[in-house]
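One structure, as structure tokens, below. Some questions next.
Not every chain of the complex is shown here; the ones you see sit where they belong.
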Amino acid sequence: MTALQRIVEALLFLSPEPVSTAELAEACESTEAEIDRAIDALEPTLDGRGVVLRQVAGGWTLAAHPDAEAAARRLLAKPRTPPLTQAQAETLAIVAYLQPVSRPEIARIRGVSSESAVQTLTERGLIEESGRSRFGAVIHRTTPLFERLFGLAGLDALPDPARFDPSPEDERELRERLLKAGEQRAE
Amino acid sequence: MRAAELDLDLDVFAGPFDLLMTVVLREEIALAEVELGEIVLAYLEHVEEQGDLDLEAATEFLVLIASLLELKSRLLLPAPEEERLELAPQEAAEELLARMLEYRRYRGAAEHLHRLFVDGRRYLYRSAPLPPELRRVALDAAKPSYQPDRLASAIGDLLRVPPAPDTTHIRPTVSLERRLTVLRELLSRRARLDFDEAFGTEDRLTQAVTLFALLEMHKRGEATWNQKQTFGPIEITTPTTSSASRPVSSGSGASGGDSADSR
């Protein structure tokens, strides 16, 4: 297996979404023709393995072999619900109340980068990416699983935070107030 | 020797042990020559500049450096011939050594973890949601497990802004120069001082720095003190008021300042 094939395989493995030939070429600093050849060579080496190469609308992607479905269901098709850490609860609350919300916004409100909380919440299926903002930042929203795990009939059923509000007299919009408080915390 | 002359790049030290070990291990410097007070202040100022200082941190540091100070004070103060109740110098050194060695162990472990980290971050893991069919099953199996109020209270936490930290109590009190001036002024007006009477109402940091200042004055022959028993009152005198040959005595309380008083 050539170095390029190895890197292409690694990129397809890591990417949660299909990757186009052009994107692969850019990431690998090679040409699309070289990527095409690498993929052609990669495909037969996956034959009979647990992971299969698929070409879908957006490009190339790896998927688990269908033979593993029953075992995957036994292992993974149950929600994991360990207690939320404070960082996770805050991040989830920001996404729930402000959605859609971008990752930089979450960081500004919390006053600290929240990468690991976002990643864990995504892996547990409580939040998901829902495209990109005008400025190219990933934006997030909650999932149906989130509503189910919190016993919410819908997002309208989120409790009013007024009961926990330290300055209820402030009448600005919640997003604006959270961003302002975050900036003051970060100072 | 002042902290500046030691040429310490305070940025490279992760904590006081790091700093102290370096100072102690510098071949060319004898412990007696090092101005510990200078190092304390330089270090505290440095920590404060980094925006990391709270009073607790300052106290921690002083407690720590006290062990080293104890050693050093034995250099500066004449040794009493008779029995001493406190730790022998060797014991004090052993105690400090034990703490330094404990710290050294975790500094070594930290280096090891750092190497693991550098190696580990080259490996990237897949972070992808489950495929849709598995997600559907997970959704069907999901039961309410979290309280919605947890989210509302997290929003409340995020709306809360901590009050600006009050640092007025830190800086003005820890200038060694200032404590020296205060001591000199008091001693120019009165030949003897009771430490508790003069400084008992000050905060701990000020008291500690005042003690450093006293050590400094003793070294320069400007003042001495007398403490008859452990935790007893500390009496500060200028050399002119005490019998010059025995500036400090912990055992024989009748000499020095006391006898001068009774005459």
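Letters are used for the chains, namely A and B, taken in the order the chains are written, and counting of residues starts over at 1 for each.
Heads up, the rule we're going with is that a contact is a pair of C-beta atoms (placed from the backbone, for glycine too) under 8 Å apart; a residue touches a chain by one contact, two chains touch by 3 or more.
Values in this document were obtained by computation on a predicted structure and should not be read as measured data.
**Q** Given one representative per chain kind, what formula describes the whole complex?
**A** Number of copies per chain kind in the whole complex: A x2, B x1.
To be clear about the criterion, only the chains that are shown with their structure count from here on.
**Q** Could you tell me the distance, in whole angstrom, between the mean C-alpha positions of subunit A and subunit B?
**A** Using C-alpha averages as centres, the distance is 46 Å.
**Q** Taking the touch rule as given, give the residues of subunit B at its contact with subunit A in the complex, in rising order.
**A** My answer: residues 124-131, 133-135, 137-139, 141-162.
**Q** Residue numbers of subunit A touching subunit B in their complex, please.
**A** Its residues touching subunit B are 10, 13-16, 63-64, 69, 72-73, 76-79, 81, 84, 86, 89-90, 92-94, 96-97, 109-110, 119, 122-123, 125, 128, 144-145, 148-152, 157-161, 163-167, 174, 177-178, 181-182, 184-185.
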